[in-house]
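Taking it in order: structure first as structure tokens, then the write-up.
Certain chains of the assembly are absent from this excerpt, and the rest are unmoved.
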Amino acid sequence: MWEFTEKNFGYMGATADFAGAGVVICGVPMDFTVTFRPGARLAPRHIRRVSEGLEEYSPYLERDLRDCQYFDAGDLVLPAGDVPESLRRITCAVENLFAHRKFPLLLGGEHLVSLPAVAAAARFFPELAVIQLDAHLDLRDAYDGQKLSHATVMRRIAEIVGGANIYQLGVRSGAREEFLYAREHTHFFFNEVLAPLEQICNALQDRPVYVTLDIDVLDPAYAPGTGTPEPGGCSPQEIIQALHYLGRRRLPVVGLDLVEVSPVYDPSERTSILAAKLVREAILCFSYGFSWLK
Amino acid sequence: MWEFTEKNFGYMGATADFAGAGVVICGVPMDFTVTFRPGARLAPRHIRRVSEGLEEYSPYLERDLRDCQYFDAGDLVLPAGDVPESLRRITCAVENLFAHRKFPLLLGGEHLVSLPAVAAAARFFPELAVIQLDAHLDLRDAYDGQKLSHATVMRRIAEIVGGANIYQLGVRSGAREEFLYAREHTHFFFNEVLAPLEQICNALQDRPVYVTLDIDVLDPAYAPGTGTPEPGGCSPQEIIQALHYLGRRRLPVVGLDLVEVSPVYDPSERTSILAAKLVREAILCFSYGFSWLK
């Protein structure tokens, strides 16, 4: 098995047992490959801590976390500075969750944590598609010579699931080479999040989907606490609606991560609070919708 | 009589004498029942301090504070930690203002300060309606066993003026029980502020109105310095327009409070600056419109 810290101090006082839970929250406190501004390693515990300022009821969905079975597994113990071993442990943990028919909801950590999560998902769901909400393409082949980096994560994921199965929404930054690559290999939507979703859902039909949500898809006004803020992003309403749309369409979403929250650049705590709210909406959207998983 | 501190250092250098003033600003530095993040007790003086960065002229209304008679009474002296006595003093102060035919403009403090203010207003204006701009319903019957709390304030107010006389705008958070209560007893408008106002004003006709404005109705991007930030809120423009609409419709607004600004979570000071601007617009809107008061 794998180890966790902070065993029983969960998101919004999560109390379900592992056996009965549908969604399992798992913190992934890694930011070793971040180049600009560190701190994402601290996000899982900050998101949990501020979650107590929110209600368990969502008036958007008219659903209540108290009716949901979700489990907070705590944070994965990762060896600081050892990227390959960290990725191995994340893969192992996520595979374990899939093996128990759980929906993994990962709290990053930097964006690279999506790579082992998608790798695990692709092993269980061979037809997997990936929907990415992000300001950046993250499609570099290497960054400072590194193949494994928060800036190359979608390129590595493309090598696993195929670029044609990647949908990149809200993008507004990247090197020219990344945009060239995206135009040829992936589906990307400049600056847009909500608008393309209908078309994507139609195209995907019943294929299993993994969602990766980089908090920097939001404008830095709403989410200042992040490693690489990119002005000109979208609003909380848009992201909340995007999650709701995916839930309403009953897309078979098999897992989700929320990455790149950096509490050290978030003195007002509102980035963590927003992240906690998105987690609530995600639990409520996706724990209702994955009966197909069983 | 009641005591004030900071007697002559008023909002934007307010210089009118009490006798000639229409609007009277009064700080209410109380945050004893706040559960998540404290600091609202410091708001009145911060709002006054940053008000010097604003102009006295409103290009929205083409009116100038220099043409208005308003008085800044300073901060009420409240006994820290003694909720009943604090509420008694606030009631007393606001009744005194109504007795002198003044328009009370209260600077909170936490939201509970609205309770004694509305209680006083309801004694002078038996037909009173309350318009609340807020992210939260604040309709719990009790919170941690407390009947008097920032989280129960609208429930207590409903007991005074009747739920049917409460209009809750911009709401996007609450426990399920609160929404059930609201659906049955009050008028509430999910996420909306401006749109419902015409309908409300038509319904209210010439009935006296008390306005309570919780700064967290705005998105935390615009107002990060608050006790319980709730992402997904509205913009300054919407709140400014709502005030203008109420003024333009010449609704008989008899008092207003602005609550839940917490300067300790506001390093950029923009929450206090926004509050100071809303105070200016409110003075300009409502000191022109309450001739009916005399």
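We just call them A and B in the order they show up, numbering each chain from 1.
One rule holds for everything that comes next: contacts are C-beta pairs under 8 Å (C-beta built on N, C-alpha and C of every residue); 3 or more make two chains touch, one makes a residue touch a chain.
Here the structure is a predicted model, which is why all the values come from computation and not from measurement.
**Q** We see 2 chains here; how many are in the full complex?
**A** 6
Basically, only the chains that are shown with their structure count from here on.
**Q** Indicate the whole-number Å distance between the mean C-alpha point of chain A and the mean C-alpha point of chain B.
**A** It comes to 39 Å between the two C-alpha centres.
**Q** Can you list the residues on chain B that touch chain A in the complex?
**A** Where chain B meets chain A, its residues are 36-37, 171-176, 179, 190, 219-221, 224-225, 228-232, 265-267.
**Q** What residues on chain A touch chain B, complex-wise?
**A** On the chain A side, the touching residues are 52-57, 59-60, 62, 64, 219, 221-222, 235-237, 240, 267-270, 273-274, 277.
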